[in-house]
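Beneath this line is the structure, given in structure tokens, with notes to follow.
Only one protein chain is missing; all other protein chains are in place.
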Amino acid sequence: MLLSIFFIFSFLFSSSNALDFCVADLSAPQGPAGYSCKKPEAVTTDDFVFSGLGAAGNTSNLIKAAVTPAFSAQVPGVNGLGISIARLDLAVGGVVPMHTHPGGSEILVVIQGSICAGFISSANKVYFKSLKKGDIMVFPQGLLHFQINAGKTQALAFASFSSPSPGLQILDFALFGNNLPSDIIEETTFLDDAQVKKLKGVLGGTG
Amino acid sequence: MLLSIFFIFSFLFSSSNALDFCVADLSAPQGPAGYSCKKPEAVTTDDFVFSGLGAAGNTSNLIKAAVTPAFSAQVPGVNGLGISIARLDLAVGGVVPMHTHPGGSEILVVIQGSICAGFISSANKVYFKSLKKGDIMVFPQGLLHFQINAGKTQALAFASFSSPSPGLQILDFALFGNNLPSDIIEETTFLDDAQVKKLKGVLGGTG
Amino acid sequence: MLLSIFFIFSFLFSSSNALDFCVADLSAPQGPAGYSCKKPEAVTTDDFVFSGLGAAGNTSNLIKAAVTPAFSAQVPGVNGLGISIARLDLAVGGVVPMHTHPGGSEILVVIQGSICAGFISSANKVYFKSLKKGDIMVFPQGLLHFQINAGKTQALAFASFSSPSPGLQILDFALFGNNLPSDIIEETTFLDDAQVKKLKGVLGGTG
Amino acid sequence: MLLSIFFIFSFLFSSSNALDFCVADLSAPQGPAGYSCKKPEAVTTDDFVFSGLGAAGNTSNLIKAAVTPAFSAQVPGVNGLGISIARLDLAVGGVVPMHTHPGGSEILVVIQGSICAGFISSANKVYFKSLKKGDIMVFPQGLLHFQINAGKTQALAFASFSSPSPGLQILDFALFGNNLPSDIIEETTFLDDAQVKKLKGVLGGTG
Amino acid sequence: MLLSIFFIFSFLFSSSNALDFCVADLSAPQGPAGYSCKKPEAVTTDDFVFSGLGAAGNTSNLIKAAVTPAFSAQVPGVNGLGISIARLDLAVGGVVPMHTHPGGSEILVVIQGSICAGFISSANKVYFKSLKKGDIMVFPQGLLHFQINAGKTQALAFASFSSPSPGLQILDFALFGNNLPSDIIEETTFLDDAQVKKLKGVLGGTG
Partner (left out) sequence: MLLSIFFIFSFLFSSSNALDFCVADLSAPQGPAGYSCKKPEAVTTDDFVFSGLGAAGNTSNLIKAAVTPAFSAQVPGVNGLGISIARLDLAVGGVVPMHTHPGGSEILVVIQGSICAGFISSANKVYFKSLKKGDIMVFPQGLLHFQINAGKTQALAFASFSSPSPGLQILDFALFGNNLPSDIIEETTFLDDAQVKKLKGVLGGTG
């Protein structure tokens, strides 16, 4: 009896509200607010859980760094919720080059090692500090920032974002890793032609 | 002539803006911001009107209460507009058990009878009062709240929400009406095993 | 012991979050998001409750209508919550003239009597219907709409808004109740000079 | 080598974030937040560029005015970005009649000639001024406003909006250009029957 | 020379935009969108950095758990940015009791040990899983959820939130740790009187 009323009570409401979450249907159309929602009956616990951040990323590369994201594509449950996370591994000498997230703010928490992190404001003031284990730092949306392993051991951190799709624009790659013509780069950055061509060579840019 | 210019004038604009409303197409994919929109030419007055709140809900049940919603599923015109409404009938002795709306704030207006209503803040302060005909009370988003018929006659109220899909999480049903294991409930609520099992029995919970 | 931990636990959090509500301090500066918040310790149940909608407004006037609002000024608890409400009384022959709410959508629920209500879309399509007791109608944000007592008895309705400050722009008063020069009105509305001056006379407009 | 790491680095992120823009797929379903997004690989520069505002609109009509919009339908790249633009041409004697944009605020910048522009607030206060070349004026969301050629030469202006779909409700067309019954118009605007019928005649209204 | 132009260029802009961040002035009035901003010249790197999550919280208490927040009060730089973080320590047998965050979604990342975590949806479906080191889980806004140390060692996790002030409503404390009258609790939760009084005794509730 009580049961039945609760079922009715709850049914009336739940039939009208699939939106305490909107688990991404990665195969359906995406809109400005995110992916379309999976049908509620297809949603499982695994849509909200991700184990891919448990292992260190591969830092055997020139920047000696690896970023492993847990965004909508990896954790469909974050779609529409205004939050996501990524794992950051920095080998000794590792660096996350100057970059922005056009669509979200970030909080970094250092789990292991020491990381020198900083950002530059619209007013061109620099805010940077050497962070040790347990320290956090916040990077406001859209501003240039960086992280450098500041110690003599592997460093590990997690970066949370205020969006399920914060975006990532790495400065060097944006400038030198595509077909943006060298003369435009030089006119708009005041970099020397030799410098531009050198980095285009390294990063695969053409034009 | 004037006519023709107006038609042109208006056509240019209206061809680019179907969004002073987005009437829900309940059969199309849903996203984080709500349902897809019906084509404008298919929209009628009845998409914005609902007569289902005119009759009292059935309160012949253990909680002696009935909630009748007018959300996107019932009034497709509210989709995307940040508002919805529901009718609340409370027989003598009726109660809307402790619950939250995860996705919206609520204003209750008492139309008939007397209702004791209250909510509890994040700071664990209790705000409650006996409301009479014509009184309103606001319940901030996501906080536990309740309504009890405080009089000796049938009570009627309307609850407006700041979302077309405010959600409803009824505490007892969330704890005791599903397969959440008893030991987890007991560890996370400090309720006694007997109490948990008794309510699981009533509400159909398993595990 | 358990008590003490909970106090600590909760203290840590609550010390950092006064924002499950922001009760308006009507004497402090207002910003784009609403009024400043009262200090939590000054907040009482009465900030969330309002009894001023219990009595009929005075409809002894030319439009035979009265609107009684419950916005931030009357119910400081709605500040920042995205919702508010107003009472609408319509005597026989009463009318709420053509108007818009620039800052919010509206749901009307008819409590007593019969009301002819409608709105006009950006595409200039008219949506109107005679509503009876218990019927609801939604009016999307910013669109011209109206309500007319459609019956032979007093009518009563409640209007909920998707904002604590939806605004109200009554067409006649905007055109004829201020110092907007008659020639500008005529050029921008195509109304005749006699018509404009007649209504300016009635509504107190100058210029 | 550096290249490869950057590619990996960037790939991980970009695979999860198609949302630094959401170019409208005009053929797909639309939701409350805008149109569905084109697949990133189908997006081209031309989705962000529009040449249709380069030529004057045709002002050979009774209001001697033309508005040419660049909204999602013309510039799919604005979808979801909270901005759009339109060109306004006013011949000598031209006028943009009293209107509102239910879904966005506007900034007008005068490029050529002189324009008398104004708006009326919810508090029925009138704000208007004669603007000359280079002047700007802002019109808050949802409020009645107008623009009149105030000079003896053709005038040109651009109007930017805080939404890719601001909407446009022209007062005269909303009242007199559809099937809203004359008696309802008269009851809700206090206009005389003759005036209503005259303008219905001009603007093609029925009923 | 280049310098001077840049200074001018940048000055014009920066004089108009203090809002790529709004570091909380904890002594100034708070509004619905957060705290007032410190003057830009008073902002330092330490407004964006916090070291208080580096040490384990004190878990010598009945729930064997400690939550250490980094919200606006601790890290003024998060104000207005839509993100915050907290540290969670769980001794063996530790538990974060059933609770909600009315104002934000959460992502938990397990740094050490094993944690059984779960939430319950509006549709009363339970989503829970035993998480090991490196696993993440997302908890949508406003829904009941919990975390339990599932292993035989101390557990450590970080919880990120989609708001600088997510709020925290612990179920037991909301029900039994204040002056909410026992009869109201019993009517709205169906708990037995003895159970209610027992937990009121433990948690310091009165009435």
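A few remarks follow.
In this document, chain identifiers A, B, C, D and E correspond to the written order of the chains, with residue numbering beginning at 1 in each.
Convention: contacts are C-beta pairs under 8 Å (C-beta built on N, C-alpha and C of every residue); 3 or more make two chains touch, one makes a residue touch a chain.
In this text, all values refer to a predicted model and were calculated from it rather than measured experimentally.
Partners of the chain left out, restricted to shown chains and counted across the full complex, are A, C, D, E. Those residues of chain D that touch the chain absent from the view are 2, 10, 13-14, 17, 20-21, 40, 44-46, 48-51, 53-55, 70, 75, 77-78, 81-85, 87, 104-107, 109, 111, 118-119, 121-125, 127-129, 131-143, 158, 160-162, 190. Although one chain is not displayed, its contacts with chain A can still be listed: residues 95-98, 100-103, 116, 118, 120-122, 124-126, 128, 140-144, 146, 148, 167-175, 177-180, 184, 187-192, 195, 198-199, 202. Taking the whole complex into account, chain C touches the unshown chain at residues 29-34, 58, 61-63, 65-69, 71-74, 102-103, 165-170, 172-173, 177, 202-204.
Simple rule for what comes next: only the chains that are shown with their structure count from here on.
The chains in contact with chain A as well as with chain D are B. Any chain bridging chain C and chain D, meaning touching each of them, is among B; the list is complete. Here the C-alpha atoms of chain D line up with those of chain E after a rotation of 180°, rounded in steps of 5.
A straight line joining the Cα centres of chain A and chain E is 21 Å long.
If each chain is reduced to the centroid of its CA atoms, chain A and chain C end up 42 Å from each other. Shared interface positions of chain C, defined as residues touching 2 or more other chains, are 2, 10, 13-14, 17, 20, 118, 121-122, 124, 128, 140-143, 190.
With chains as nodes and touching pairs as edges, the resulting graph is of another kind, matching none of line, ring, star or complete. Shown are all chain pairs that touch, namely A-B, A-D, A-E, B-C, B-D, B-E, C-D, C-E.
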